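Shown here: the complex without one of its protein chains, the others still in place.
The block that comes next holds chain A.
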Amino acid sequence: MTQITDLGVAALRDGIRTGEFSAREVADAFIVRVSQARQLNAFIVETPEHAIAAAREADAARAAGETLKPLAGVPIGMKDLFCTKGVQTTAASHMLEGFKPEYESTVSQKLWDAGAGMLGKLNLDQFAMGSSNETSYFGNVISPWRRQDGGNAPLAPGGSSGGSSSAISARLCPAATGTDTGGSIRQPAAFTGIAGIKPTYGRCSRWGVVAFASSLDQAGPMARDVRDCAIMLEAMAGFDAKDATSLQLDVPKWEQGLNPDLRGKKVGIPKEYRVDAMPGEIEALWQQGIDWLKDAGAEIVEVSLPHTKYALPAYYIIAPAEASSNLARYDGVRYGMRELPEGANLQEMYAATRAAGFGPEVQRRILIGTYVLSAGFYDAYYTQAQKVRTLIARDFERAWLDCDLLLTPTAPSAAFALGEKSADPLAMYLNDVFTVPSSLAGIPAMSVPGGLDKDGLPLGLQIIGKPLDEQGVLNASLAIEQRAGFTARPGQWW
């Protein structure tokens, strides 16, 4: 018999509606599973009472014969970058340890309004800066996956949404929120054999999300399949007057619109994504993806995105520049920690607080950002990067003249071991090579599991779409999902 915790969002929602099981049974099953998986360190805080309250409400509504809300009784994980009223919100930093927001982020509120419950706050890279979840103040998140090589090397769950990816693939929650600034939803999804979509910039409100790089930050769902992502995204998206860059558009019925028939669609293969030193298995999976999309009726065309190689360096100017500005707010005065050495003045208090409260990667990025924005260097670095960003966006606009969607690998490697890349910041940055360009252009992109490598680790394929065409992205991802038949799951060793 299938365990409740093996079910996804749609199956849980439907089972609660039909009375196959109660919402309380669902909540209890996941709460127990979360409590038994603390070795993975996926959660910073567990909130069973929140999940139980949502379950009670769903069961009461059903007993009263009311129409159930879209996510009634579905317990989810919340990345600890979303402010949750009265529940510690840390961005995985020492700086915000103990911070209990007096308000709720728009995205989390929308999920609660849709009937979802919260199992806890999920670990992440500190201030979402990282690709391996090794920069959290609360310790590394460990992927439930292990290489089939006889060794038990703990693997990175990807980052920054590594608590989310680890928890979903380990069946600790059916879905979770993520945020994506340069690939932080898609790369961890690929590393753990789950699905995740970064919608068009502006679809999901940034209000109440701890800011990293505001022109890039975008929330999105992570879950084990495409349908579950569509359901979650419908609940998370929508106009919010409190976010100046929120798009004033209706939320499409993405779940209802799912259709894996790609006849009449053209899918572009960007030749510049064939990077040096890409493992043969990823090259082969990409070809397999092409064949799957052809089988679904799509026409495949080669396209060129000539400025691809400049996306990463542009990103590592723009994101740190925005971070250095956004993180100026942590001054030890209004919220967060304060470090006040004996006899220190105000300026010394700021500097001591920020030295003690920010981890090494966060400090590194603030310093890079401060440097590239400083007098004399601003034009050479920041303005040049924003011009290159225009060219990268233009590359995509030109590609859309020849195709409707793009297919690429999600990451240039399978999950690496914890500690394998953490000594070299640059090597870590290069893991974002396929996800950063679409972040810079603000366009929707999704990772979906494609297969396993020779070590039995998941590999992901990425679908990139035109602005606002989440439906097209979801549909092509669904076509891949149906053909990939990805059923692998990590063994339960914890």
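As a working rule, contacts are C-beta pairs under 8 Å (C-beta built on N, C-alpha and C of every residue); 3 or more make two chains touch, one makes a residue touch a chain; residues count from 1.
Throughout what follows, contacts and distances are computed from a predicted model.
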item: Chain not present in the shown complex, as UniProt names it (candidates "Alpha-E domain-containing protein", "Branched-chain amino acid ABC transporter permease", "Aspartyl/glutamyl-tRNA(Asn/Gln) amidotransferase subunit C" or "Heme exporter protein B"); value: "Aspartyl/glutamyl-tRNA(Asn/Gln) amidotransferase subunit C"
item: Sole contact to the chain not displayed, among A:262, A:393 or A:446; value: A:393
item: Omitted-chain contact residue, chosen from A:258, A:300 or A:344; value: A:344
item: Sole residue of A:63, A:153, A:301 or A:380 that reaches the chain not shown, by the stated touch rule; value: A:380
item: Contact set of chain A toward the excluded chain (per top definition); value: 99-103, 200-202, 215, 241, 244-245, 247-248, 307, 309-310, 313-314, 316-317, 324, 328, 331-338, 340, 344-352, 354-355, 358, 363-364, 366-368, 370-372, 374, 377, 380-381, 383-391, 393, 425-426, 429, 440-442, 467
